[in-house]
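All protein chains of the complex are present and in place, except for one that has been dropped.
After this line comes subunit A, so read on.
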Amino acid sequence: MMSSTAPAQAPSTEATRSRATIPARLASYGTLLGLVALIILFSVLRPQVFLTPLNFTNILEQIAILAIVTAVQTVVMVVGDFDLSVGALASLVGVITAQLLVAGTDPAAAVAAGLLTGLLAGAVNGALVSYLNLSAFIATLATMTSFTGLALLLSNGSTVFGLPDSFVWLGQGRLGPVPVPVVIALALVLLIWFVLSKTVLGRAWYAVGGNAEAARLSGVNVRLVRFSAFLVSGTGAALAGIVLTARLASGHPTAADALMLSSIAAVFLGITLSRAGQPTIGGTAVGLGIMGVLSNGLNIMQVNSYVQQVLTGLIIVLAVSLSRLSRRRR
């Protein structure tokens, strides 16, 4: 009919131009390149220590618990919110589980109780955000504060020791050569990947994060969808708290607090890889990789841990601004 308007085809194909696209491409993959660069850097600097299967397992083990929190933080950030309470909640669940165990509860029941606590806490966050219309920032900042307070109250501010071996296995055991926390984290990451990319729920999460009004007018139950994301993050935070408690063989009221900022940073690093500006599990994995390799490499190099923190902050700023630059001029 109209020669120039073949449907779903390039308006004109005769012209090709690849100038500006190569640097732009590189910049948008900057975060991935950054990970590769870090690996090369540490491999060259400390080949005998860094580039070994043992160290690789080490890195995975070090980031396993962070990976659990980050995977669920990804879900909340897909929906366009944050969950600032994940760290505090993980600590709280750690304390509760540890106390139940010390009181002689069966480990399976204690773990179930811990997960249930997380689910309930997630429901509170979700209700505040999606049914009472509080901003996620305020709501989870408030619950974060309360969760920390609760954890301190319950534990009297001290560490809970004396956990049974069968429970400690969750944090310190191995399945063949693979540490149990790594298995748990991998399983969760795979599950979240599946839900995000293959299911109707995942599509609804992305749609609500992309344009809540358009999602609503498409028949999506926006409130329920946001609520469900917080259920996931609450439960995931609880899982992280349980594994951490097992790994440390003790429950401490602030043990997991630092996970929150690191998880958000890792998701942000991942977002730099995404075209739509929304998180993906793949991107999150790269973000986690950067965090893990960086801290492991710097440890191997025996860099002062304060300096490590400064460097981590700088790297995050660098990666995020690189990807911004690539987006600016289109």
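A few notes on this one:
In this text, a contact is a pair of C-beta atoms (placed from the backbone, for glycine too) under 8 Å apart; a residue touches a chain by one contact, two chains touch by 3 or more; residues count from 1.
In this text, contacts and distances are computed from a predicted model.
The UniProt record for the undisplayed chain lists the protein name "Ribose import ATP-binding protein RbsA", from the options "Ribose import ATP-binding protein RbsA", "ABC transporter permease subunit", "Cyclase" or "NAD(P)H-dependent oxidoreductase subunit E". Considering A:207, A:256 or A:286, the position touching the chain not shown turns out to be A:207 (whole complex). Although one chain is not shown, part of subunit A still touches it, namely residues 1-5, 7-18, 21, 198-204, 206-207, 210-211, 213-221, 275-278, 329-330.
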